[in-house]
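Let's turn to subunit A:
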Amino acid sequence: MSAKEVKKNSIIQNALKLFSTKGFYNTTIPDIAKSMQMSVGNMYNYFASKEELAKYAIKYSTNILAKQLRTINHMDISCKEKIFLFTREYLENVKDSPEVIEYFLRVYLSNREVFAQGCEGFLCVSEFVTEVMILLDEGAEKNELRQQEFFSAFSMVMGCLGGFAFLSGEKVLDKDLLEYSDSVAENIYRALKSDKT
Partner candidate 1 sequence: MKTVDIIERIEGEAKLVCSWENSRISDARIEFLNFRGFEYILKDKPALDTLIYTPRICGICGQAHLKATVEALENIYTNINEPLEVTNKAKLLREIGLNIEIIDSHIKWFYMFIMPDIAKLSSDIKYEKYKAIKGSQWLNASKITSEIIKSLAIIGGQWPHTSYMVPGGVMSDPTLLDLTSMQNYLDQAVIFFENSLTGVDIIDYLSFDNIDSLEKLDYALKDFKNISFENELEKIGKSYDSHIVLASSSLFESAKIKTKNKHKIDINKVKEENINSFKVNSTKKDNEYTWSKTALYNNEFYETGPLSRALVSNRSFIKSIHKEYKDSVFTRVFARMDEFAHLLIKTKDLISKIDISQESYIKPKYSYSEIEHASSISTVEAARGSLYHKIIMEKGIIKSYDVITPTVWNLGPGINAKLGVAQKAIIGVDSLEKAQIILRSFDVCSVCTTH
Partner candidate 2 sequence: MTRHKPKIVWLQAITCNGNTHSLLSSNSSRFELFLNSFDLFYHPSLTTDTSLDDAINLENIDFLLIEGAITSSSDYFTISDNNILDLLIKLANKASYIISVGSCASFGGIHAKFDEDKSIKGVPDYLNNLELNNLKQKIINLTGCPVHPEWILQTLFTLKNNKIILLDDKQRPKEIYYGLAHHGCTRNEYFEWKVEAKSFGVKEGCLFYEQGCRGPMTHSNCNRVLWNDVNTKTRAGMPCIGCTEFDFPRENMLETKKNIGIPTQVPLGINKRAYLTITGVAKTFKIDRLNNKLINKEEYENS
């Protein structure tokens, strides 16, 4: 990774925190520059606009998940085990870097107009969506999962995980987040699993 890319990622990490706590519109480029101890002018060397930064940020944050799921997909374990493992890693993310998931929920999903040009649909999240496809495809191929429409299966996985991150963000959970991991995974798996197994 070039020095410029390292710097870019560092800006994104800071921006994620600000965006997810203050909201997209309440965060300005000078705010981000300040948190980076950079000049505003220098910031523009890295990102031409706040919108561009926002798009990079969503790619950055979902690629973290995509990478984790890709590693899991490559493992020689059952689909059920993959779902349990991924759920755990995902919730660990929520716990350790809540800004990554918060950004997805509170900025990406809530401010679609920001992402309308060049980041619509799956464009900025395609690597992660692909890994979910691979997970589901292989599970169905091995008859562990039942056949259904892709989007109904996809929303089952993502709705469940996203919802749990929301509950965590709202601090309404009475136990440690990770203690829920297996039961969340169990719910996802049961919803998708083949009737025959």
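In picking the candidates, the idea was that all candidates are chains of the complex that A comes from, given by their letters.
One rule holds in what follows: contacts are C-beta pairs under 8 Å (C-beta built on N, C-alpha and C of every residue); 3 or more make two chains touch, one makes a residue touch a chain; residues count from 1.
As the structure is a prediction and not an experimental result, all values here were calculated from the model.
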Item to complete: Have a look at 1 or 2 and point out the one touching subunit A within this complex.
Response: 2
Discussion item. Can you tell me which positions in subunit A touch candidate 2 when the two form their complex?
Written reply: 70, 120-123, 126-127, 129-131, 133-134, 136-141, 145, 147-151, 153
